[in-house]
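Of the protein chains in this complex, one is absent; all others appear in place.
Let's look at chain A:
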Amino acid sequence: MSVLLIAEISGAYIALSATAKALSAVAPLGPVTILAAGDGVDPAPLAALDGVAKVLHVEGADYGHQMPESFSELILSIAPNFTHIVAPATAAAKAILPRVAALLDVMVITDVTKLESADTFERPIYAGNATQSVTSTDPIKVLTIRTAGFDDAPAAAAAPIEGVDPTTGSDLSNWVEDRVVKTDRPELTSAGVVVSGGRGVGSEENFAIIGALADTLNAAVGASRAAVDSGYAPNDMQVGQTGKVVAPDLYIACGVSGAIQHLAGMKDSKVIVAINCDAEAPIFQVADYGLVTDLFEAVPALTEQLK
């Protein structure tokens, strides 16, 4: 058994927690080689994770932009040495790994939440309303790991770092620009506390009260699809079946009704608090603690008390 883990890297930035969580998920399978492909990336933090046998480091602008055509070509060039090709289930990996799997003529298995064995995996289907256990009959397993349920792999003695040549690259697609929102708040999928707002928040301006509570708790800000569609919050804050999946210690849902698509993204949180003026809102069915009240009174009051 030999595992190739694709580190989540955008430009020079390594999403270390996402990569470390995927690593702890797959480490029981055997020695893990990490592919660190980026643009100006320092792979040393990856080499210092427990369970890493080796880091392969490669540089290229297309890799930094996570362009699927060039990136899958790169993975293909080293794939024959591995039985498992895995990555944390990020937006980039979701674009790249199915492409890799098709080129290897194997079926990709996305959003794996549990590895039962080297060939048997659990994943949620139907927006998390069912869990399926599947056994792959393919010679190479290509997986994306839903990291929310795994702990970060701890630090260890540094593994060797080896340079790899980039492959030719592809001109099928070109990067134009990133429109990325800079934030000082913790990253949504790995934050210990998430405060999220729904349609009930009412406007982009009102979202400030969600942000204020989040800042008090050093939390990330999330949003329901309704809030994102209404323009109250940017798309990268969306929690749910098609957005981000989070499992923080504390999830505070403010003015979120709790459509099944939203619940799919947060129902594995350890403690869920719901604040909503509608006592019938489905969010209360998954909440540990509920406040049936006006969020515009309760949220600032909560912020004040927790300061």
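Here is the rule we use: a contact is a pair of C-beta atoms (placed from the backbone, for glycine too) under 8 Å apart; a residue touches a chain by one contact, two chains touch by 3 or more; residues count from 1.
As a working rule, contacts and distances are computed from a predicted model.
The listed choices are "Electron transfer flavoprotein subunit beta", "Transketolase family protein", "Chromate transporter" or "Chemotaxis protein CheA"; the UniProt protein name belonging to the chain that is not shown reads "Electron transfer flavoprotein subunit beta".
Residue A:D138 is the one among A:E59, A:D138 or A:D215 that touches the chain missing from this view. Across A:H57, A:R99 or A:H262, the residue that sits in touch with the chain not pictured is A:R99.
Residue-wise, the contact with the chain that is not shown comes from A:I260, picked out of A:A212, A:I260 or A:C277.
Across the interface with the omitted chain, chain A contributes residues 10, 65, 67-69, 72, 90-92, 94-103, 105-111, 120, 124-138, 170-181, 193, 217, 225, 228-229, 234-236, 241-242, 244, 249-250, 260-261, 267, 270-273, 279, 284-292, 298, 301-302, 305-306.
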